[in-house]
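As structure tokens, the structure follows; a few thoughts come after it.
Every protein chain but one is kept in place in this view of the complex.
Chain IDs A and B follow the sequence of writing; residue 1 opens each chain.
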Amino acid sequence: MNLQIKIHPRFQLKPLVIILLALMGLAFVIAMVRYANGIGAVSNLSNSYPWAFWISFDLFTGVAISSGAFLMAAVVYIFELKEFRPLVRPSVLTGFLGYMMVVIALLVDLGHPERIWYMIIHWNHTSVLLEIGLCVMSYLTVLAIEFAPVVFEGIKWQKFAHFIHRFIMPFVILGVVLSTLHQSSLGSLLLIQPAKLYPLWWTPILPILFFVSAVTIGLSMIIFESSISARYFHRGLEIHLLEKLAKVIPVILAIYLLIKFSQLTLAGDLKYLFTGGLMSVLFWAEILIGVVTPLILFSIKRIRKSPNGLLIGSIILLLGMILNRFDVSWFAIQHPDPLTYMPTFMSAVHYFPSLPEVLVSVGIFSAGLLAFGLAVKYLPVFETNEDQHDIVS
Amino acid sequence: MPSTLSRRDFLKISGAAVGALVIGEFLPPWVAQAARSNGVLDASDSGYIPSMCEMCVWRCGLLAKVDAGRVVKLEGNPDHPHSNGKLCPRGQSGLMNTYDPDRVLTPLIRVGKRGQGLFRKASWEEALDLVTQNMLDIKQKYGPEAMLFSSTHNLSQVQFENLLNAYGSPNYGTQRSLCFNAMIVSNLTTYGMEEPNRKYDDLKYIILTGRNLMEAISTSETSALSQAIDRGVKVVTLDPRFTKTAAKSAEWLPIRPGTDLAFHLALINVIITEGLYNRNTVLNQTSGFDQLAAAVTQYTPEWAAPITEIPAETIRRIAHEFAAAAPYALAHNGWRTSNFVNSFQTERAIAILNALAGNWGVAMFPASGEESGVLGAPPQPAYPRVSAQRLDGVPWKYPFVPLKIGVFQELREAALSGTPYQAHGWFIARQNPAMSLPDRGRTLEAFAKMDFITTVDIIMNDTSWFSDVVLPESSYLERYDPLNIVGNKAFLRQPVIEPQGEARSALWIYKELGTRLGLGDFFQYSDEEDYLKQQLAPLGVSLDQVRQKGYVDLPGEGPDFTEPIWNTPSTKIELFSTTLDKGGFAAVPQWEEPLAPAPGQFYLLTGKVAQSTQFASQNNQLLNKYSDEPRLWMNVATAKSLGLSENDLVEVASTAGKIHIKLEATQAIRPDCVYLTPGYGHLSKGLTVAYGLGASDSDLHLTFTDPISGGQALSQTFVTVSKI
Partner (left out) sequence: MTDIQHKTFLFDATRCIDCRACMVACSVENKIPMNKTRIWVAGVGLKGEFPALERASMVYHCMHCNEPDCLSACPVGAYSKRLDGPVIYDPKKCIGCRYCMNACPFGVPHFDYDKGLIDGAFIDKCSMCTQRIDVGLEPACMATCPTGALMFGERDELLKYAHDRLTAQPARYLNHVYGESENGGTSYLILSHVPFKELGLPELSSTPVRDVSEAVMGVTIPFALGWGAVLTGTAVGVHMVNKKKEADAQKLETSEPQAEEKK
């Protein structure tokens, strides 16, 4: 047995690290203000907008972009397509950090973050949010277990790595089930607001649409993360693998389009496609940017095989799908027509995120980026493990 | 076994501390025991204590929920006819009035200049001695008439009047001429009584002239009107504004200000010329019909239409509808009727309209007097003879104004002008003339002429702010007041909590002051409870029994309708008023052209909102929470034509003064009018919530006085509005 210790190149972007650290620090300070003086002290959330930027960005988008992990785990362990192994560790890391960011963001957004564990002991079985909460907590544990071997290898505790890997299968299956549940449940969160979510988005099959789109988001995230990592950490890009992932994306996007437009037709909501003003514009933006364009791009072999093509295609899909998450959780939520209110402080029916509000999320995201970089630097994240025990993924 | 301990003695003995005591502790032990066994208080001294509200003059009976010495909730007393178990928003906010952090709880003596608001705390001894000294100095130097006494109607009024009468001053100011003189004097000249009672149960048709009952809430009457509308009674409202009452009415007539008189004269014209009046009533119960008929022939609906800006067909139709519904029809005589100088004539017309409808005994009833011979009173020597004329011109300038009502704005003018003689002192109790009198600048100038001003108030209101000595009265939840007769019951106001700080009741203050002024014989009661016991003596009930229920039934029968007797010279309803005729005034209602704004000017209207009471309640945080922002109403189209938009800061100016305020562009007002809610624009920085809020109508109001009723004409002020 020959341990190969690869010396990874240093980050060459020191200024970036400083900026990220500064943003983290800023977010931390803002969070402290939030804990001292309330959510209203650092955000523009109100009774009219109990959920807005934080939920859209940190929860909806954060969970969606962490969906690569379960896909790769399924591909490699359930379908035993071993060639994709190099993509598993980075996607699990992305997933793990992604979910960590979700939880940290929730610790700021929740009124009682110290009671987050109440979801474990107080159960309301009709609550979608309970299901998401339990799934996210469980899945974070699963991801930790799936990533643990990487950590153990990094600190040379081979036996522990070995041990975990022997029992990885049930966790992979659990991870796929949990991910399926909560990726779709994020859509289910909106089921209880039929009167509030614009008809172009509300449908009882929101969970299905969310799951299907989550698959495409996960695949695109793997492409995106690999492309960026290749550039910044000066490693090779596994184009042959990414090309195969990219090949699947148009198929799933086509399924998504079919489901979506069938649903609109059957519900009799096609009319809103052009009569909804800003709502119609947002919807078409989502579809054209997040579905149609990537569908076309990734159908073209030349684009699939080019590093730039892969990167740009994934970015476009991600932007469009993130817009979808923002639409469903914030932009397309209808608020009552302006009315006369008494007391007048009830009239606050408008919302735009405040700077501290945005900075909290930016800071958390920066922490995630930094953690990713640190993990890549000190842990065998990009190890392909051919020359190591077969036990490690 | 009744103890002879008086409340004051008990407080001395127990060394009662300042602050909230458990209620059982301030009551003598045997009383508290009785209260507990009666079920009024439970063993932990919590329970409901009946008393009376004072957030406005309707004085609803209330039940105060007390918990460990604090008032925690107020409910309407179902046994009180003004409340019937309900309280309006001001009534519900009453405990904030008592627990207002800005309460004045110790006597204050001014140290800086008047209006600077610099006071030092003093003991009652020092403060009362200072007031006594000044009042005696003024009496000695200038005569007792040089001391002005003014108070807005309240339950301790009888002792206030006692004080000023015993002191020997004729100069008595009340708020009434700013409010209802026109209505009172017109009822007196027509019916021989100040204001008949109204009953809504059988009505089918109501004409409201102003009387914004849905905002100027008089709880039971507001309920009655609402229930009438519920039953399908047709209500017609005349108002230049679309008030909340207008919104509930079947018909709203946006009448031109000052022309209600023309409208009612035209109604009378139609009813008489078409023979729609109640012949029986006219024949048997009125006098002067022929003179009236002759006088109104000119006042046709066609004549009234261009004046009122209401179509002649509408006026005629309403006259028909009113007459058809008679005697189940009421023309409401309003309350605040100090709008135009011709308001008196309007009120005469309304009173006569009711007579023609023959609705006496159906819609209108004799009023129960406030003073009834049934209650006892402390014995009293005769008052000293007063030789000086009243400064307010009653009766030498205003022969028809009752002495108890007076002409308050004239009092202020005389204080300024010094004619017929200069006043030197002003004693003000439960009143805010700095805000209520028109033309605030002149009132402050009048203050400047006083050698001495003292105020009795519960909070540093604007008048207190300009005083030399402020005597803190306990709030209405903290004090006894003389019994108040409503219908056939005498209601009690009793303390539901221990008074905070050093605050004392007016009964105590007047007695203390009176005694120091050498007038002790006029105040033959040892304390509030003793006073009440003397009031109750003829009825043979104990104060404790009254305290439990909150009232005592009075003996005697109800009003007699079989043979109504009008207290007029002719003993009939005087359509032609012999009294007015003798005084050289129009004996039947006649048209008087009101003043009108010049081009570019607007009528300045003021009115009521349900969340405040005149000039007293704007510091109440609970009411503030649910109040509209005080802005100037202007018609949307008018605003647009002036280049003004919603929330613009505008300058509103009259010849009296100017204010700055935000604009509210609304559809709910005539294009030629603007509206301001009174009571804002306080000058006192001692009102930490109200100071700086809105602007004062008094800065703009001009002073006019109707020569017959002495009423002010609040809507006769015209203003310009311009962007700042």
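Keep in mind that, in the parts below, a residue touches a chain if its C-beta (ideal position, glycine included) is under 8 Å from a C-beta of that chain, and two chains touch if they have at least 3 such contacts.
Because the structure is predicted, anything quoted here is derived from the model rather than measured.
S.K.: Would you indicate which residue among A:L16, A:V29 or A:V177 is in contact with the undisplayed chain?
M.R.: A:V177
S.K.: Which of B:G47, B:G61, B:G91 or B:G334 touches the chain that is not shown?
M.R.: Residue touching the chain left out of view: B:G91.
S.K.: Touching the left-out chain: which of A:L191, A:I252, A:L273 or A:I315?
M.R.: With A:L191, A:I252, A:L273 or A:I315 as choices, the missing chain is touched by A:L191.
S.K.: For the chain that's not shown, point to the residue among B:A127, B:C179 or B:M214 touching it.
M.R.: B:M214
S.K.: Can you list where subunit B touches the absent chain?
M.R.: 72-76, 85-89, 91-93, 95-96, 214-215, 217, 219, 222-223, 226-227, 230, 232, 242, 244-248, 252, 254, 610-611, 621-623, 625-626, 635-637, 666-671
S.K.: I need the residue numbers on subunit A that touch the omitted chain, in ascending order.
M.R.: Within subunit A, the residues that touch the unshown chain are 34-41, 45-48, 50-51, 74, 77-80, 110-116, 118-119, 122-131, 133, 169, 172-174, 176-177, 180-181, 185, 188-189, 191-196, 204, 207, 336, 339-343, 345-346.
To be clear about the criterion, only the chains that are shown with their structure count from here on.
S.K.: Measuring from the mean C-alpha position of subunit A to the mean C-alpha position of subunit B, what distance in angstrom results?
M.R.: Roughly 68 Å, centre to centre.
S.K.: Any idea which subunit A residues touch subunit B in the complex?
M.R.: 342-344
S.K.: Could you pull out which subunit B residues touch subunit A in their complex?
M.R.: Subunit B reaches subunit A through residues 625-626, 628-629.
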